[in-house]
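First the structure, in the form of structure tokens, and then the observations on it.
All protein chains but one are shown at their positions in the complex.
Letters A, B and C mark the chains in the order given here, with residues in each chain numbered from 1 onward.
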Amino acid sequence: MSSHSHVEGQLPHEPERATLEGRNKITGFWLFLGGETVLFGTLFAAYLTLRGQVMDGPTPNELFDFALVALATALLLTSSLTSVFALQAMHKHNVKGLMGWLIVTLLLGAAFLGLEIYEFNHYVHLGHTFAASAFSTSFYTLVGFHGAHVAFGLLWVILILLQLKKRGLNTTTAPKVYVFGMYWHFIDVVWVFIFTVVYLMGKVG
Amino acid sequence: MAAANEQTSHRSDVKTTKPEGSKKHIIAFVFSILLTFIAFALVMAGEINTDFIYIMLVVLAIIQVFVQMAFWMHMKDKGHTFAIIAILSGVVVVFTCVIMALFWTTW
Amino acid sequence: MAHAHAHAVKRRTGIMDWLTTVDHKKIGIMYLLAGGFFFLIGGLEAILIRLQLMFPQSEVVSAQFYNELITMHGTTMIFLAAMPILFGFMNAIIPLQIGARDVAYPFVNALGFWTFFFGGVLLNISFIAGSVPDAGWTMYAPLSGTTYTEHFGTDYYVIGLQISGIGTLIGGINFLVTIINMRAPGMTFMRMPMFTWATFITSALILFAFPALTVGLAALMFDRLFSGNFFDPSAGGNVVLWEHIFWIFGHPEVYILILPAFGIISEVVSTFSRKRLFGYSSMVFATILIGFLGFMVWAHHMFTTGLGPIANALFSVATMLIAVPTGIKIFNWLFTMWGGSIKFTVANLFAVGFIPTFVMGGVTGVMLSVAPADYQYHDTYFVVAHFHYVIVGGLVLGIFAGLHYWWPKMFGRVLSEKLGYWTFWTFYIGFHLTFFVQHFLGLLGMPRRIWQYLDGMGFNTLNFISTIGALLMGVGTILFIINILITMRKPKTAENDPWKDGRTLEWTISSPAPEYNFAQTPLVRGYDAWWLEKMEGNSKMTPVEPIGPIHMPSPSILPFFMGLGLFIAGFGFMYAREFGVVSLVIGIAGLVITFGCMGLRSWIDDHGFHIEEEEILKDQGVKA
């Protein structure tokens, strides 16, 4: 069942699927992402319903800063790519490469999060506080839920990195890396919709 | 056009350090960036019919998601039946419920 | 099998055993216990409601307390009684039915239980804290907002449900993966027992419906705790949005409740008719279709909201469609019995009682789906009658059927049939007395959720009858508890297949099942695997492996603390509105506990332990 070989040479090409536990984890995580789709879908619906209700506050068009969003998008997209590289390194049993790419992913994610915090702070100074209007509440909730997912992902990848460092790549750590990769892509996909629906459409009017 | 610069520079970054066998991922990435760029450009261009832009934006986003899911999340590979069912069901729920609800709350 | 890393057997005893267990059978029992406890609380609330309504203009309880009672009754019954009891069955039975040694994630399974449990406790502590949710189980805004509910009632609802909802969601994922990945060799999807299928679809509904509730609750919570404006009309919020979100979740929720009951009925009816389930593949198909259509009809709860004629027309027709797959199931059950050899055990009595009763509830549902007529029925006792017919007359009867049917498998003792008959008849008659008359109350114009009705409206007699019926149901419930208490004092003598007519894999192993379920994983050769072997004269399943050591997951206290952490966090955040920073700090501390335990769980490499061959052989020797 769960044999815990520490010898890298014996790892199969896809160590994440070597054990039943690993396969369960992956199946379950896919399902979880299906649920997350509904979660974000509902948040988007709430945002779209309420985005016209700006009351006395700034409108989306006045608020959003293009360069900032473009930069954030670039960061997150790239981090998605680097997480793919991490997985590829894993499949070659290249632990160094794996950890390296994970760290790059971590840094890019952290930069994204930093940017988002800066952005929120900036908006608050413009009078766009959480409680200002239905638009602001739904905006912060949608984008904030995404940001919280990023933050959680960062903590998670740190934990995985520590485990990789201590225990190396094996059939317990591999599924974790793989599942994290799925999670990270999912976050990226959600962001695609956020920049489209929130920022770009907000700019259009 | 700071945004575009930002993105292209990232792309060249990546190319120099690409590991072996990752060509299709790079292509997917370039494709993503391109799609994103078009979306941004469309909005920046202004002066276009807003309904058209809305539709285009959504189409672009959907294509992009499709690309990422297929390549990066391996959904096109075999053994992903339940992955596809899960995500697809989620999408169906979102489309039927969420979009319809939206329709009746806003219009 | 390499088990060089196997640890010494870690077995705890007493209370610690229950707090740390990751065994799906024990977790199943805990779900039943907790769910049963909440059922009694919800039932007590129902009794108080009925006592208040026994006579016109009576003041048994105050108006405020009445609203608290109905809110807590609805919420408790649905989220804390019905669903957990169903989860109890799923836990106890699904791995056995599919020939698995365990669920996919034993640890997560325990976590699911503890989060549900602490969420439920949090919700009910509101009674002690003195601010109880009072805006109905539907919690419509703006009544539930801070402007109109200043006390903490809504907060208890929002946070309690959020926490227990997490438990439900991860439980759902757990069952999906268990059924996808853990089936015994030969158990294809189209050979799975109906209860397993029902669990599968139910879990899928949970997976896609609960996130909507999560968002709704989070939004309401933000409104209340951080002055958000989702549902505050004065700041641009939209109250109809809450209705949509609630019912996008809420309607699938009612099928989450009924589908497992359908599954139970399928098993019981087929077993006690000694017949294969009629039209198995159409049953599967109907279940899937019900699940799918369940997501398309939510706005039938909102016909009077003013969505306009197009929406009302669409949702009317979509709702009616559900009658078709449900009808398929009803007739398949009837024709399973047709030509069978029907034995009226208590379990089967409940199942047989279920069929016509549920149909009565179902057809009133179709009546409600006629939108213009619903303008008259909506928010009257006609609706109350409808949903108690499908819920109590459907789901609760199904639960009782399941309890009597699987009790020996779970506890090794057969419940007293004699007391069971009394339970059935008092509960069944009480049920019809209570709710049949409510149809007429509704048609006569009695709105629901009213604290008092005026004298001289023609409501008096019917309400009186209804209350008597509720008391009779109480008697039935008490008889059932007595039955349990008496049975529990008897020795564990149940056979593997106590009904003799068992058809599925759970009846091939001892009652109660050993820790590892199957000493050897069985080979499944067709639908109704065990029946098939019996008919071929075999006395046991063909194993696919020799007897060998079995790997088991280790018990862990972490799930308990993760649930506790959320409980503490919930309290902290809830009272931040009043006590400020101190409270926030407590809230954050709670989250730290939860996420800390989560990190620990990830960090500690837990290899589980093995049950050795000798022990397994000894078990079998004793039983043989």
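The rule we apply is simple: a residue touches a chain if its C-beta (ideal position, glycine included) is under 8 Å from a C-beta of that chain, and two chains touch if they have at least 3 such contacts.
Please note the rule applied: contacts and distances are computed from a predicted model.
One chain of the assembly is not displayed; among "Cytochrome c oxidase subunit 2", "Inner-membrane translocator", "Ribose import ATP-binding protein RbsA 1" or "Branched-chain amino acid ABC transporter permease", its UniProt protein name is "Cytochrome c oxidase subunit 2".
Within the full complex, the chain left out of the display contacts the shown chains C. Within the full complex, the residue among C:186, C:279 or C:512 touching the omitted chain is C:279. Remark: the omitted chain is touched by one listed residue; of C:186, C:233, C:512 or C:596 this is C:233. Residue-wise, the contact with the chain that is not shown comes from C:452, picked out of C:452, C:487 or C:583. Residues touching the missing chain, restricted to chain C, are 56-57, 62-64, 66-67, 135-136, 140, 142-143, 148, 233-234, 239-240, 273-276, 278-282, 304-306, 308-309, 312-313, 316-317, 320-321, 323-324, 327-328, 330-332, 334-335, 337-344, 352, 355-356, 359-360, 363-364, 366-367, 370-376, 378-380, 443-445, 447, 449-457, 535 (touch as defined at the top).
Here is the rule we go by: only the chains that are shown with their structure count from here on.
Should one ask which of A-C and B-C has more C-beta pairs in contact, the pair is A-C.
Separation between the centroids of chain A and chain B, computed from CA atoms only, is 14 Å. Centre to centre, using the average C-alpha position, chain A and chain C are separated by 33 Å.
Inter-chain centre distance (chain B to chain C, centres taken as mean C-alpha positions): 39 Å.
Looking at chain B, one finds that residues 82, 86, 89-90, 93, 97-98, 101, 105 touch two or more other chains. Counting partner chains per residue, chain A shows two or more touched chains at residues 27, 31, 34-36, 38, 42, 45, 49.
By the touch rule above, chain A contacts chain C in their complex via residues 1-4, 20, 23-24, 27-28, 31-32, 34-36, 38-39, 42-43, 45-46, 49-50, 53-55, 130-138, 141, 155, 159, 162-163, 167, 172, 176.
The touching residues of chain C, when paired with chain A in their complex, are 1-2, 5, 104-105, 169, 173-174, 176-177, 180-182, 207-212, 214-216, 218-219, 222-223, 226-230, 232, 235-238, 241, 244-245, 248, 551, 595, 599, 602-603, 605, 607-608. Touching chain B in their complex are the following residues of chain A: 27, 30-31, 33-38, 41-42, 44-45, 48-49, 52, 66-67, 69-71, 73-74, 77-78, 80-81, 84-85, 88-89, 97, 182, 185-186, 188-189, 192-193, 195-197, 200-201, 203-205.
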